[in-house]
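The complex is shown incomplete by one protein chain, all other protein chains being positioned as in the whole.
Moving on to subunit A:
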């Protein structure tokens, strides 16, 4: 475990110094780190899931605190926690179902035993699944008390099958970790291939002779556009340069290299050019639970221009960018200020930056925010690796990938599990 701790510390330092660029890379590294934590973690004989969850929460808390703006870290931590809970539950229901069936077969003559709630395995599984699903009217109305019946029946089966049960458990403990690590591997795979999955949908959205607008450079957008080009769609792209980093210039070069007709404009020219555009396609830094988007600076302006001229505003985002928190939440830092040197050269403006004057603070402040918040009503469509969705559908994806207990990643101090 000192081994793992060193890895964790290394990653935390990288996050603090903002050495890791981009949410996909961050997500992948977080997932790999958590996988090592799980495999190295020694679990007790009973309640292994609880121990694993605690360990992940402890590490997760530190990671999130290191870079609160990079929401992908928190997302992956919560996904892993959800995976642990799910795998634990599916193993438990499989075990109980197995016990139930064997109980029925062994004690057919015992009338009293039959009176006991020997529910079918399907019912037990359904009850178990419902405790993991987020509360809905349906889960509220399903058999919640039956989950109390589950340990009852397992204990009644236990005294007749003591030995087989203990053998079962030890194989179960190995199986749990194995299943979890498999699921985390799948998660890493999904993160790595999210661009391909999104690009596959390009042909449905980009049609012949269309004009697309984008701002700055997003790798997802680039692959999306190139995939459409591969399928022999001819279209034009307007690229807004994306001051102050001017990544739009890089994107324009790449698109020209692939044979796409490209026009480069300044950010301020977006409102002037938007009437000639059929569709706006952009990437995102993170997607919040209400469907709002944290996107590179300048995109709120583009979204407003698009709404004003009734141009669809399409956001491409991999599922690792989906955050279960709402933007008002104090944990969520909506913005980060980057270095002002990207805007102004220190040399030219050194006389304005005079700290010796009057009150001790210079009259000229240079602010360089990194992100913008785009409210959900400005977004027409989200394209994720699972398909195209409405902003109001985001809650459903969140319910699939995250558990309600993990919204606050905090290790409970007196956890007796």
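By our rule, contacts are C-beta pairs under 8 Å (C-beta built on N, C-alpha and C of every residue); 3 or more make two chains touch, one makes a residue touch a chain; residues count from 1.
By our rule, contacts and distances are computed from a predicted model.
Note on the omitted subunit: UniProt lists it as "Translation initiation factor eIF2B subunit alpha", one of the names in "Translation initiation factor eIF2B subunit alpha", "EARP and GARP complex-interacting protein 1", "3-ketoacyl-CoA synthase" or "6-phosphofructo-2-kinase/fructose-2,6-biphosphatase 4a". Touch with the chain omitted from the figure is made, among A:74, A:242 or A:291, by A:291. For the chain left out of this panel, the touching residue among A:41, A:234 or A:329 is A:329.
For the chain missing from the display, the contacting residue among A:189, A:261 or A:392 is A:392, taking the whole complex into account. For the chain missing from the display, the contacting residue among A:343, A:364 or A:404 is A:404, taking the whole complex into account. On the side of subunit A, the interface with the absent chain consists of residues 115, 117, 119, 123, 134-138, 140-141, 143-146, 289-291, 326, 328-330, 390, 392-393, 395-396, 404, using the contact rule stated above.
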